[in-house]
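Just passing along the structure, written as structure tokens.
Every protein chain of the complex appears in place save one, which is left out.
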Amino acid sequence: ADHQIGALFPLSGPNATYGDIFMSGADLAVDHINADELLSGELSLRYEDSQALPQRAVVGMTKLVNVDQVPYVLSAFTGVSKAISTLAQRNQVVAVNGGGVGPDLAQLGEYFWNVIPLANLEVRGLVPYLVEEEGLKNVVLIYVDDPLGQAIRTELETELPTVGGTLVDALSVPTTAQQFSGIAAKVRAAEPDAVYIASYGAQQLQIVKQLRDNGVDAQLVTYSGYSVSEALALPESEGLIYTTQSVDYDSDDPVTKRFVDDYTAKYGRAPTAYNVNYYNAVRLFGLLAHALEDKGQAVTGANLLAERMATDSFDLVGGTVSFQDDGTLVAPIQINIVTDGAGQPVATVDVAD
Amino acid sequence: MTDRVVLEGRGLVVGYGGRPIITGLDIALLENEVLCLIGHNGAGKSTLLKTLFGLLRPSAGEVRVDDAPVDDAEPRALVAKGLAMVPEGRSVFPSLTVGETLRMAMWATGLPRHEQRVRIEWVLDILPAITEFLHRRAGTLSGGQQQMVSIGRALLSRPRILLLDEPSIGLAPKLFQDLLQPIRQLQKTDGLSILLVEQNVREALKISDRVVVMKSGAMIWEGVPSDLEDNRKLMELY
Amino acid sequence: MLWLQLAITGLQVGALYALTAVGFSLIFGCTRIFHFAHGATFVLAAYVFYYVESQGYGTAAGVLAASVAAVGFGVLMDRLVYAPIQRHEGSFFTVFVASFGIGIAVQNLVGMVFGRSFVTVTTPLSRSVEVLDGVYVSPLAWIAVACAGVFFLGLWFFLRRTNLGTGLRALADNPELIRVFGLSPRLLSTYAFALGSFLVVPAAVITGATAGLNPALGHHVMLISLAATIVGGIGSIGGALVAGFGLGLAESLALLQFDSQWTEAVTFAILFLFILLRPSGLFGRAATS
Amino acid sequence: MTMNGARNAGETLLEIRHLEKRFGGVKAVADVTMDLRAGIVTTLVGPNGAGKTTLFNLITGHLPRSGGSVRWLGRDIGGLKPYQIARLGIARTFQDLRLFSEMTVEENILTVMEPNALPFRLSGPPLKERRARAGHVLERTGLADKRAVRAMDLAYAERKFLSLARIMATDARLWLLDEPASGLDPHSYELFLALLREEVSAGVTVCIIEHNLDIVIGISDRIAFLDHGRLLADDDPKTVLEDPALAAIYFGDRS
Partner (left out) sequence: MEAYLLNLGVLISLYAILAVTLNFIMGYAGIYSLAHAVFFGTGAYAGASVALNFSASIFVMVPTAMLCAAALSLLLALPALRVRGEYFVAASLGLQVLAVTVFAEWKAVTGGIGGLIGIPPVDIAGFEIYSPGSFFILSLVTLAAVVAITRLLVRSSFGRSLKAIRDSESAALAFGKNIALIKTTSVVISAALAAIAGSLYAAYMSFINVESFMLDTSVLIMAMVIIGGTGTQLGPIVGAALLLILPGALSYLSFLPQTEIGSIQQILYGLGMAVLMIFRPGGIVGRGRAETGEGEA
């Protein structure tokens, strides 16, 4: 039978760039699964526009669950994921996140899975490097006032003191803010060694540019949301430090190789972690559904969950991985510095606990 | 008064939203005459005036000036042909000062600047009361004061043809007389033709050369004022 | 020194607000059209400038193109959207809803054409220099304030001293009477839109260089313009200017006390209080019956 | 009590003392002292801008006073809100009518009989009675067959009559009429006068602003003359009309 799964991505609005990136990974996986005839029928992906906004996502999720009746939904963004998790649990539909990094995404119930290491890992990997290797002790945080930003704030508050750093000030900005010259003034007044920026989309670029324009010359630091080409290409990004999950693109493992080759061929650029994650999310469905079909079981959310629990490990891009009990994958964290408009890895930290 | 027709409506049919108010009416204003148009409330007098001035478009018939049809029957074109109108009610811009109102009216005439100043002086001569409130916003004037401004403004373009819609409404009797006198004077000296709509028949007839009575969108009587002097005739018509 | 820095920042932001607000105030004051798509004009002008400039045609060409786009859009809105609605005697709110709809459409169209991500006009003028100890001002801030002053004086002179200006003010009172005077209210309305739309260009260009652009920028700009128009007093261009600066300052200085999420609320609390306590605005006339 | 010449008037309804209103520098009403007595028709005349409408606005509370006092049956009504003054029994019309233009003719009448502000009836006659009374008023003003027409769709004269009908439907004892007959054709204002006479003989007290001398002469018991906000005369019609000074500023040449 043919299979359909859903995806809640921002297809319009200020975060639409992410939608494009996520889609490219997911679509490639669908191509591969169909080419391999991994499933008995054709696999297709139904997109709903979330605009990265929780409420819109809930409307889209309702439609995917009730009308399209998909068993499996790709999710992104912390706020969106938290909002739809109730519907996922209530309707026994699996939701898989490959972009949102709020640490509370690990606690959204058994139907909510993450194929991305969450921000607690990113912060835990970064903070010792920052304080101990670079000697940047006093940090000011600028964070978007949403679940992601709040999560990062909490992480920094707990992690910094453990290695002798201080969170000097935490300045929140509303999700729609565009004007940060005032914020820059407050940052300067706090005289930090480093400024951690926890935002995403167009806003994080605006923050970086306006900080630099308004006389802030402290080290800028951020998390994986910055790993999009337009952000790295911004002249003001030069020298910025950001974390991502670490993926070994040069691995000889056939899944990774095929992904990297085909991705580069199809889109004319090298893949990033986000592409990997959504490729993996779709591939995971393919593997689980394939196993269910083999056993003659229906491909429902409940069966997919049961099958995942029963499976030890999966061959995904980046290697063979296994899920933790809370439905989350872990990966090593890599620290990058922006040089000449691209990220250069400077360190890799294994933070799994 | 001459026999030359300066403004004419031929076979006019006018209405609002499909409902005809004026049903096939002919009217002619002669050079240098005061033609008084009277009739019941709702007879269609204001509607007729608006049509002649291009504010409303007739569904049939035509408006002619100097015996030639007006193609572009917008007020703008008619003003250029020497028409001016004082509409019913308070027709001033409340937030402009009286001076600005007059200047704006001048602007519409497209005259050169020095000529404009002369014109304004001229109007202030005719209506000296305006001078007192030249710098006040028209909105704070009383009804009568506004009416004065409205008439003064219409005279600014030195029209050949003046359409007046019930100028007496809300005016003190003395003031109304005072207003009519200079207009009457202009008619004599400048050869102005006037189409006057009035409810205040007694005062209006004093200065009119000819009277037309309208009823339900049609003309029912035409004659000279003396014929109406005897009130019974008038009562009959109403 | 933080307060001084914030005050200067507030002045720069305020100058941009003042410019857009004066344009909106002019259009609204003269035509009573609630031109919510004024925000869209802003975005359009900013992106056109960005595009032309980034193609290497230079700043002057960019400003010219942005002006053409802004004026063209404003005039088209007037002719194609508002004129038909007014012909059917649509109310204030009919116009508002139509305008809001166009605003949504333009925002998304800009996103499709120019890309939805953040872009910025790069110029050394946006770099702040330290003028006092710890106080930074970018050259663009001076330019913004100067623009606001120059444009305002020009507009003020125009409205008070020229016939067209008087005509625009008359338009606000009674369009039908304009016809009786032998003028065309439609033409005057077009002038109001052309002029009001043109006034966003300097603000749009400067914003492109300081804050950077994204298609959703119009919304906030519009809200602020509206607030400034009301706080300044409807029909008072000077009021809009002062209020624009005032709101910029308030928004910036509010950071001394509040987190930045509250700054917009501060602006609108000021608006709300103004309406309650001084309904006619700073320089306007009575708003109550 | 009759119109024209009844000097044996009843109690004083309204006492106006040293009333004053300034608009910026302009004194629209200056030191006006006069009484309105039951059964008397007072006509308020005077040049445009004399302050007549302003005087009405001061009485009904639509404008705040700058000085002086107004008493209704001995009680100072200075600080009251317009709706409270209306409920005391003072009703008015407006120079520019201010009909409830999007409501039907009948609703215009009904609503003035229903001052209570609650979604349910607390006092006053039931709807059936109110409608009967509205019907009666509309009958008398010649609007009976227009009862379901919106006020804005009425012809000019009909609007004027509706404005009168609206005030007739109230229980007010004092009517303040601001140029109620202006612009009416002779036929209509005859009708209008007849109606007004009936009401006066039925007991309402009227103060009317009017410029049309035919009407002024046809109706007044007293004429109060206002100029530049000052009360220049307040006397019987003959005396006022024949005063040469007043003729020079107001009445003009009446030949």
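Letters A, B, C and D mark the chains in the order given here, with residues in each chain numbered from 1 onward.
Keep in mind that, in the parts below, a residue touches a chain if its C-beta (ideal position, glycine included) is under 8 Å from a C-beta of that chain, and two chains touch if they have at least 3 such contacts.
These figures come from a predicted structure and were not determined experimentally.
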Subject >> Among shown chains, those touching the left-out chain >> reply: A, C, D
Subject >> Contact with the hidden chain (one of C:Gly14, C:Gly74 or C:Gly111) >> reply: C:Gly111
**OP:** Have a look at A:Ala29, A:Leu53, A:Ala218 or A:Leu316 and name the one touching the chain we're not showing.
**Re:** A:Leu53
Subject >> Residues in chain A touching the chain absent from view >> reply: 10-13, 16, 19-20, 23, 47, 49, 51, 53-56, 58, 62-63, 66-67, 79, 82-87, 90, 145-147, 150, 174-175
Subject >> Residues belonging to chain C that touch the chain removed from view >> reply: 28, 32, 34, 81, 84-85, 88-109, 111-112, 116, 223, 226-227, 230, 234, 261-262, 264-265, 267-269, 271-272, 275-276, 279, 287-289
Original post:
List the chain D residues touching the unshown chain?
Top reply: 60, 62, 81-83, 86-87, 91-92, 94, 98-104, 106-107, 110-112, 114-121, 126-127, 131, 148, 150, 166, 170
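The criterion applied here is as follows: only the chains that are shown with their structure count from here on.
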Original post:
By the touch rule set out at the top, what is the minimum number of steps from chain A to chain C?
Top reply: 1
**OP:** Taking each chain's centre as the mean of its C-alpha atoms, give the chain farthest from chain C.
**Re:** D
**OP:** Using mean C-alpha positions as chain centres, tell me how far chain A is from chain B in Å, no decimals.
**Re:** 77
Original post:
Measuring from the mean C-alpha position of chain B to the mean C-alpha position of chain C, what distance in angstrom results?
Top reply: 43
Original post:
Could you say which residues in chain D touch two or more other chains, in rising order?
Top reply: none
Original post:
Does the chain-touch network form a line, ring, star, complete graph or other?
Top reply: line
**OP:** Quick one: which bits of chain D touch chain B in the complex? Just the residue numbers, please.
**Re:** 23, 26, 45-50, 53, 95, 155-158, 179, 182-188, 211-214, 247-254
Subject >> Complex contacts: residues of chain C adjacent to chain A >> reply: 1-2, 5-6, 9-10, 12-13, 108, 111, 116-118, 120, 122, 126-128, 130, 134, 136, 138, 210-212, 214-217, 219-220, 251-252, 255, 259-261, 263-264
**OP:** Could you please specify the touching residues of chain C with respect to chain B in the complex?
**Re:** 163, 166-167, 169-170, 172-174, 176-177, 179-184, 235, 285
